[in-house]
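The other protein chains are all here in position, but one chain of the complex has been omitted.
Moving on, here comes subunit A:
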Amino acid sequence: MRDNPYWPIEMVVGRIKVESDDRMLRSFDLRFKDPSQRFDFLPGQFCQLSILGKGEAPFGIASSPDEKDFLRFTVNRVGVVTTALHYLKEGEVIGLRGPLGNHYPVEKFRGEDVVIIGGGFAFTTLRSLLLYLLARREEFGQITVIYGARRPGLLLYRDELFQWEGRSDLRLILTVDKEFPGWNRKVGFVPAVTKEVAPSSKKGWAVVCGPPIMIKYTLPVLSELGFPPERIYTSLERRMKCGIGKCGRCNIGPKYVCIDGPVFSLAELERLPEPY
């Protein structure tokens, strides 16, 4: 990888799980074919997955840095590469380049409160982050998670979410857009629920990932709650090819999402020209 940053390492497909009721989201656990190629990473980083002959696409790492045996990626089936990924079977070998990009500033979170706000299938790197925080629970203050989807069947990692609901050291609020038979949790959009939950901004950090419309309406709520732009983080996506700051397409103003991001603070984004 260091000699040739375009050269993918080989990963073996392990557990495959269909995550959503529309079957468009699948998680893949990938094992290193050559264990000596295993690498460390931090929550928020991404990798380029590739199927030779089909192409490459970037995906956030959904597993925790502490899950040493595999890397998990949750893939939304939408284009050529993601469709090919959906046809993978256990035991097949695919390519991976990474870890790429920066990460959530977990070192800054130490000793302080963290609120994680997610929407739809953008919960992937947030799962990584949450597991990282929970594994070092005593190092952080209050942890609040607000996660919403259009309907219950579109929430990622449901089994884990329902388990985490029982934890006393974590405030987890799940919400769906509309009433749904059998859903006895919250109903409402993420921005409104955030306002209602009102996580404390005193010594607090917010991490927001979701569809652009959710981010757009959640950021003002966080500002109202007193979170300064330096303490609000989000992760961006752009079309990418090289992932290493050379191919020239994922920039927002002078910043490349692949090497300067994908994680940016709202303070950084406010200095960039394009709508993000």
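One rule holds in what follows: contacts are C-beta pairs under 8 Å (C-beta built on N, C-alpha and C of every residue); 3 or more make two chains touch, one makes a residue touch a chain; residues count from 1.
The definition used in the following text is that contacts and distances are computed from a predicted model.
Asker: The hidden chain: which UniProt name fits, "Branched-chain amino acid ABC transporter permease", "Penicillin-binding protein 2", "Imidazole glycerol phosphate synthase subunit HisH" or "4Fe-4S ferredoxin"?
Answerer: "4Fe-4S ferredoxin"
Asker: Going by the contact rule already stated, which one of A:35, A:53, A:91 or A:111 would touch the omitted chain in the full complex?
Answerer: Among A:35, A:53, A:91 or A:111, only A:53 touches the chain that is not shown.
Asker: In the complete complex, the non-displayed chain touches which residues of subunit A?
Answerer: Residues of subunit A in touch with the missing chain: 3-7, 50, 52-56, 78-79, 82, 237-239, 241-242, 244-249, 251-254, 259, 273-275.
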